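Missing here is one protein chain; the remaining ones are kept as they sit in the complex.
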Amino acid sequence: MMEMLAFGLVAGVAVGGAIGVVAARNVFVSALWLVLSFIGVAGIYAILGADFLAATQVLIYVGAISVLILFAVMLTHHVMGDERSNNRQAFLAFIVSSSVVAALGVLAYRTDWPIRPADAGGSVVTAMRGDPAGSSAASAAAQTGASTALTSTVDLALNQDSNVVRLGQALMTEHLLSFEIISLVLLVALIGAIVIARD
Amino acid sequence: MLHALPLAESLAETTTSLSGWLTGLFSGTAPEPGASSSAAGIIVASILKATVIVLIVQIGMLYATWGERKIIGRMQDRLGPNRVGLFGLAQPFADMIKMLTKEDITPTAAHKWVYNLGAILVVPPAIIGFAVVALDRNLIAADLSIGALFFFAIGSTAVMPIFMAGWGSRNKYALLGAMRAVAQVVSYEIPQVLSIVGVLLLAGTLSMNGLIHSQGPIGDAFPGVWFILLQPIGFVIFLLATTAEIERTPFDIPEAESEIIAGYHTEYAGIKFGLFYLALYFVTISASAVGAILFLGGWQPPFAFLAGIPGWIWMTAKTLALVFVFMWLRGTLPRLRVDQLMAFAWKVLVPISLVNLMVTGLLAKLVAGRAPLMVFGAFTVANVAMVALLIWLVAGWRRFNAARQITFERPAVQAVGAALRRGAA
Partner (left out) sequence: MGENWAFVAILTVIALTIPILGILAAMVLAPKRPGAIKNSTYECGLETVGDAWVQFKVQYYLYALIFVLFDVETVFLYPWAVAYQSLPLLALFEMIIFLLILGIGLVYAWRKGALEWI
């Protein structure tokens, strides 16, 4: 129930941002609505338990790509003005886009999405909980006995079960070739952009 | 030795059991692990934690401003504020009252929404960063498994409000200042992140508590020494990059009063200007706290026999030490020119941190699982070698530059001068 509420909220932010992109009059303000949409998508990742992906989404999209988009907007536009795009084909566009949305929606609704059963994610919650009763007992033990055993019995169990480790292992073993090719793709993008921008 | 400090011991125990009780309180209404707590419990606990964080940070920030003015004043051989209250301790409140009662002058040409939102949105990233700061063993608001990454991700969202402020003011200088500030913040994020990857390599985790545990002596994780001893280069780069990220001197071109008036917050008056100032100090404190966690061991004592002193005292002391270092840099160094600033980030810090990262990676594999002393020894040798290499390179570059001046530039300038004199005569 709470998850549905959270999801609704976050999805609303993502979709609302997207609507704002289209509806804003000024290009700069459109870009800002896009940033809001990115944050909404990050929230969706967080709800799905992909916390690394959520943080990466914020880091890359909000932190880097939004800046790039905004700089590009300012490069090409007379940014201070209010502009309304003149679209005499607005009605036709509306019909086409709403039919595409309807088709996609029906398709998404009718598809049989395979749902994987929940992983050992439950262990994360138990590990995080800590043990209030145990900690006071353990601290009493530490006081009287162990002068050298400075182990972490009094601590909250560390949140060690994280997808990041498995992601790292997968990157280096199964998907190694894709990983190295990514670096080549980035290199090519850099060189291409410099060549274009210098002209 | 633990028995030698009974007062500190009982303090430590009180803190631990208090934090244990608070943790039990904050887990909602679930007394046994494994049961999920109710939603209402989570919400109430979160609101409590958030309020506590905001209060502590607010007071910390107020006295950080007082401290800064006093410290910089003393460095400049003058007293800081000392009129308002004893030793000027009520000065922050006077400042706050001043900002609240100043008239809010909004330029008519400004884009109202973006202008106001820019001022409002500067503050949340600064506060949210505190969610992962660990004050003591059990006193961390949200021990996310990706703690360090979360902090830097939130830090990178601080770029947006700067841009909004600059553009929304509809002022050429504000916009120019905003673009420069964005370019600066963005350029220094890379060295900042690259410098801590070495730390992450050694600790093997992104969570803040995990990072602290691996710095020993409490907990027997590898490597058991503070990371500043293993990664001094990383620490220095982190400090410099963070100084540039929060736009403090010597990297404060975006708000340099003599150069671009006040940069992207030129058109903000009263409390809205105060919000930028607030965000600046919040980020200073949270960045110092994260630096203390990553490099100085968080709430770990330096030696095992000092474990009686509670962790939050250590953590606070280390954070304040780093805040002092930021203020020290401000009182000592002149401002860098903007092209020097950008060149420094990309041409100096990024290559150094990449080399540091590769060397650390190599060493980490070689000393995996050994005793702390041996790890420390191996890394010290490597660090000394890297610093020596760096000094040699810098000296060589300076000699090259001087030689070029003597052989090429000065004769060229003299020839031009001679030609001009001949032409005039």
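Read from first to last, the chains carry the letters A and B; within each, the first residue is number 1.
Following the convention adopted for this analysis, a contact is a pair of C-beta atoms (placed from the backbone, for glycine too) under 8 Å apart; a residue touches a chain by one contact, two chains touch by 3 or more.
On a predicted model such as this, the values are computed, not experimentally measured, just so you know.
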Sole touch to the unshown chain from B:Ala90, B:Val197, B:Val236 or B:Leu329: residue B:Val197
Footprint left on chain B by the chain that the document does not show
27, 37, 42-43, 45-47, 49-51, 53-54, 99-109, 116, 119-120, 122-124, 126-128, 131, 141-145, 149, 156, 169-173, 175-176, 179, 182-183, 186-187, 189-190, 193-194, 197, 200-201, 204-206, 222, 261, 266-267, 270-272, 274-275, 278, 338-339, 342-343, 346-347, 350-351, 354, 357-358, 361-362, 364-365, 368
In the whole complex, what residues of chain A lie against the chain that is missing from view?
6, 43, 46-47, 49, 51-52, 56, 59-60, 63-65, 67-68, 71-72, 74-75, 78-80, 121, 124-125, 128, 159, 162, 164-169, 171-173, 176, 179-180, 182-184, 186-187, 189-191, 193-194, 197-198
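Note that in this section only the chains that are shown with their structure count from here on.
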Distance from the mean Cα position of chain B to that of chain A, given in whole angstrom
24
Under the stated contact criterion, what part of chain B meets chain A in this complex?
1-2, 9, 12-13, 16-17, 20-21, 23-24, 27, 30, 33-34, 36, 39, 111, 113-114, 137-138, 140, 143-146, 149-150, 152-154, 156-157, 159-160, 163-164, 167, 170, 179, 182, 186, 189, 204-207, 209-210, 213, 217-220, 304, 307
Complex contact set, residues of chain A against chain B:
1-2, 26, 28-29, 32, 35, 51-52, 55-56, 58-59, 62-64, 66-67, 70-71, 74, 79-80, 124-126, 128-133, 135-136, 139-140, 142-143, 147-148, 150-152, 154-156, 158-162, 164-165
